[in-house]
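One chain of protein is taken out of this complex; the other chains stay put.
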Amino acid sequence: MNAGGPAARLHIDWTRCDGRGLCTELLPEALGRDEWGYPVAAPGRVRSGRDATDVPLTGAELAAAMDAENLCPLLALRIIRP
Amino acid sequence: MDDAMWAFARVSGLLDMVLLTGSVLLGILARSGRPLLAIPRVSVTLLHRNISLLAVVFLVFHVVPLLFDSYAQLNLVDVVVPFLGSYKAFWQGLGTVSLDLMAAVVATALLRRRLGTRTFKAVHWLSYAMWPLAMAHSMGNGTDGTSAPVVAAAIVLGVAVLAAVAWRVSAGFLETAAARRAGNARNGWTRP
Partner (left out) sequence: MSAATEIAAMQGGTAAGPAGPRLFAAGAAAGMAAHLAAYGEVPRHGRDWSLAEELEASGLTGRGGAGFGAWRKFAAVDHARRPNRYVPRTGGPVLIANGAEGEPLSFKDASLLHNAPHLVIDGLVAAAAELSAGSVFIYAGAANLAPVAAALAERADARHIALVEAPDTFVAGQASAVVNFLETGRALPRDLAARLAGSGFKGRPTLVHNVETWAHTALVARYGAGWFRTAGTPEDPGTRLVSVTGNVPSEVVLEVPGGAPLDSVLASAGVGSDAVSAVLVGGYHGRWVRPDGVVLSAAAAAGSTPAGGAVRPGAGVLHVLGHGRCGLAATAAMVDYLAGQSARQCGPCMFGLPALADVMGRLAAGTGGPGLVREVERLLALVAGRGACHHPDGTVQLVHSALETFADDVRRHLAGQCQEAAPAGGAVR
């Protein structure tokens, strides 16, 4: 991630997410899955408490993140632009 | 001309029976959160969506020619209001009801960002009513409804959906079911 902060962030609404794993397929570098199926930010991405819920994205991941936002069956994802 | 239209409508209807069934099966699979062999979850979801939209297209191909058919004598009102038709009014009415349900399911699915998941989900459940109605309509209304190959196909599709629904309500349905059950059992909780 460059010095000017992430290109965007992917906000996960945990009250909606049911861990169906679509987003983790679309963003394999940014997201893994925990043992219950919920998305978890890749270890290198979590620098502050916020990063676990508002996952930092690179510019190259933005298109895939938009797909995830659209395809998440529970509307649990939102892209936050800086 | 009339005959060509009639045949086109019939074939579209039969194809739609297959597409609708495929859509229901893929929807159930998508809900489980599991990939299909080598097909990732995202693709399963996209397939579910695209096959459903294709089913809408073939429904149009099925209904529009009948508007011009002198034998079926369908008019625009019959397309949306059930049980008014002149030919096998009951069986045709079932088709009309499932068309209405399908319109609602597809429209709310396309607008789900605007409507929110609650409405979307509630309406989406109607798919489980739409599918048997459409099947009954095909069997009862269709000219080919009693021909052996069609009956055989209908039985195969029916068994597939019944099996999928049985799997849907089983405890191990979700991909993550086992891990989550273990998490809940540890503290003596059950999923609310």
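Note that the chains take the letters A and B in the order they are written out, and that residue 1 is the start of every chain.
Methods note: contacts are C-beta pairs under 8 Å (C-beta built on N, C-alpha and C of every residue); 3 or more make two chains touch, one makes a residue touch a chain.
Values in this document were obtained by computation on a predicted structure and should not be read as measured data.
Touch with the chain omitted from the figure is made, among A:G19, A:P56 or A:P73, by A:G19. Residues of chain A in contact with the chain left out of this view: 11-19, 34-38, 40, 46, 49-53, 78.
Criterion: only the chains that are shown with their structure count from here on.
One simple way to say how far apart two chains are is to compare their mean CA positions; for chain A and chain B this gives 32 Å. The residues of chain A lying in touch with chain B in their complex are 16, 18-22, 25-26, 35-37, 67, 71, 73-75. Looking at the complex, you find that chain B touches chain A at residues 30-31, 33, 40-42, 45-46, 112-113, 116-117, 174-176, 179-180, 183.
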